[in-house]
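Complex shown without one protein chain; remaining protein chains in place.
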Amino acid sequence: MSRKSFRQAINEALRQEMRRDPTVVLMGEDVAGGRGGSAGVTDAWGGVLGVTKGLLEEFGDTRVLDTPITEASYIGAAAGAAVTGLRPVAELMFVDFVGSCLDQIMNQAAKFRYMFGGKARTPLVIRAMYGAGFNAAAQHSQALYPLFTHIPGLKVVVPSSAYEAKGLLISAIRDDDPVIFLENKVMYDDEDEVPDEAYTIPLGEANLTREGDDVTIVAFGRMVGLANQAADRLEKKGISCTVIDPRTTSPLDRETILECVADTGRLVIVDESSPRCNMATDIAALVAEEAFDTLRAPIRRVVPPHTPVPFATVLETLYLPSVEKIEAAVTATMNHRVVEKV
Amino acid sequence: MAQDIIPITMPKFGLAMTEGKIAGWMAPADTDIKTGDELVDIETSKITNTFESPVTGRLRRQVAANGEMLPVGALIGVVADAAVPDADIDAFITRFQADFAATSGGADADAPADEPVMVTVGNHTLRVHDRGEGEETPLVLIHGFGGDLKNWMLNHAALAQGRRVIAFDLPGHGGSSKDVGPGTLAFFAEVTAQLLAHLGLERVHVLGHSLGGGIALTLAHTAPKSVASLTLVAPAGLGQQINMEFINGFIEADRVRTLQDVLKYLVHDKSLIGRRMADDVLRYKRLDGAEAALRTISAACFPNGRQGDDLRPVLESASLPITVIWGREDEILPAAEAENLPAGIVRHILPDIGHMPQLEAASTFNTLVTDFIKSPDLVKTA
Partner (left out) sequence: MQIARETLLRSYRAMRTIRMFEERLHVEFATGEIPGFVHLYCGEEASAVGVCANLTDNDTIASTHRGHGHCIAKGVEVGGMMAEIYGRSTGVCRGKGGSMHIADLTCGMLGANGIVGGGPPLICGAALSHKTLGDGGVAVAFYGDGASNEGTTLESLNLAMVWQLPAVFVVEDNGYGEATSSSYACAGTQQARAAGFGMPYLECDGSDYFAVHQAAGEAIAHARAGKGPVMLHVHLTRWYGHFEGDAMTYRAPDEVPKARSEHDCLKMFRERVTQAALLDASVLDEIDAAVADEIEAAVMKAKDDPLPQAPDLLADVYVRY
């Protein structure tokens, strides 16, 4: 056990699974980098943000495969390899690039098992960066997990810390279904206590980062940290919060969300993806349908506006959910008074 | 009536304060206090401040003693109405301490010198927590099936007042390496002996809980000279019965919800088992090799759903001081096994307590153990 960054935790998960299972292969744009360049170096980048650095050295270029910048062909190849005996981990770099290869994910990998009458296994992981806060603007900042969540056949993981990332990625690689593994690019240097050994965190079980009596906050990925900070501040004002990190948007641990809402009677959902048809709307619908009678105040969503992600820092800050916005939403739900209808 | 019991915790004076010392209680125990009354003087590295009571009620307990250093947020006292039964207060304190230890990593988490370390013994890497110092014979704590260092979170520091007390994760458990060889009691006794040799300990008091009790007995048999006394807490090896629903459920549970249900077998007061405790256990159970190790141990020690090792002959022939502590409501290993023990073995059967007296009746447990190992021979002849 030692302190490791989110980046190191992911690298370690990949390394340990590649050691354990020779069918695990890595592919993507510049997952090593430098091939054919005039400097004659390999592993020049190790991924655009260095997450896969050093893996080429240990596993060689038959297991760490640099691809041309052609997402459709290599994501499709990863799907094809997954149904024919390999366990590929394909890196899509920025999740926004899914526009170039959605067919291979949505119509191919996600559908094989069902379309083929249960006769296929597609042990595929697609890793990609998501999220705003990096001044990366509209085509490199989206939080597209609702898009994948919408597609039956896919599992979707949104880890909230280095510890979570390692255990969830190992589970994703060992899983026999296609898994979309989304890494918030702002978190790569965040550190956490991470065991040196391999370990698995089951997909589909929510984690409660704190338990409280007044309000349930459901948050995803980087938003979990913000929700915890908000809960710390609220605690000083005498408002105690449960914070749920669902870990995966598909499967979604509905049971835990409903239990916690039943306990607190109030719900705030923090989701940095675009506000229409996102996880916040999904969970709001779930609670409205299954736990209406336990609610003591309207459900509140802390979400960005329905705009592309802006570039300028001042606008991007306005765009994103924040500790203050979460605090305000929780306070508002606490202040709600039921008015008896006459 | 938990809502009537109010915890008084170590306050935070200023931004930088992480811990404070109880400089002196101003309000005597079991007196009525009201909001704003001077309650206790707290000394920090910068200043000594008087902490005024945040509530009105009866100060039922001074949990922290004068001179004690505690982190911010630690329980120092309990306020409750006079009508609240003592048992409820005790349960409240136990639960608070368990939660606090789990969330803060223990009262001494910030002290770098008092951290568990990794020790290589033969082919094994063991996580060892070596605390306390003094002239007294050291004490070694051996946890049970599926346990780890956290089993002693309410005992280790207390037992280590003036004495070196070593706790460690058995192979296959906690932060230790996952090879458990044949998974037998003899194997674990041998690893324990190797650890003692590695630490340069020739003779120690040995306290074993559950499967760890069986390991302790085996060690006393194979290396009698190294064992000064045995404290057996709900030990394995004294009968055949074992709750296999717990063993198998524990092995198989990979989610908080299912594990939480399984862990409830361990205690009599089920409310002690929170999500966080299950989450802590899962952190180690999730490691690669942990489940396989537990399966190996289960197959070796509990073949056909019964305990395979009969250690009563060891107990009967042992010529060293022995005490046995058992919760009467133990749902894993029945407390009835404590009957018909050889003369000279002092038994403490604790009412309304389950398989983990060290957790459920921590202060009683700590007192019993401290008193026994202080003068074990006297007890033996008594």
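To keep things simple, chains are lettered A and B as they appear, and every chain counts its residues starting from 1.
Quick note on the criterion: contacts are C-beta pairs under 8 Å (C-beta built on N, C-alpha and C of every residue); 3 or more make two chains touch, one makes a residue touch a chain.
These numbers were taken from a predicted model, which means no experiment stands behind them.
Asker: Determine which of the presented chains are touched by the chain that is not presented, and list them.
Answerer: The chain that is not shown is in contact with A.
Asker: May I ask which residue of A:N11, A:T67 or A:N184 touches the chain that does not appear here?
Answerer: Final answer for the missing-chain contact: A:T67.
Asker: Return the single residue from A:L14, A:A32, A:L55 or A:A81 that touches the missing chain.
Answerer: A:A81
Asker: Among A:D176, A:D189, A:D213 or A:E324, which one touches the chain that has been omitted from the display?
Answerer: The single option touching the absent chain is A:D176.
Asker: Touching the missing chain, which residues of subunit A?
Answerer: Its contact residues with the unshown chain are 23, 25, 62-63, 65, 67-68, 70, 72-86, 88, 103-104, 107-108, 111-121, 152-153, 155, 175-177, 204, 251.
Note that only the chains that are shown with their structure count from here on.
Asker: What does subunit A use to touch subunit B in their complex?
Answerer: Interface residues on subunit A, with respect to subunit B: 1, 167, 195, 197-202, 205, 207-208, 211, 255-256.
Asker: Which of the residues in subunit B end up touching subunit A in this complex?
Answerer: For subunit B paired with subunit A, touching residues are 175, 178, 254-257, 274-276, 279, 283, 286-289.
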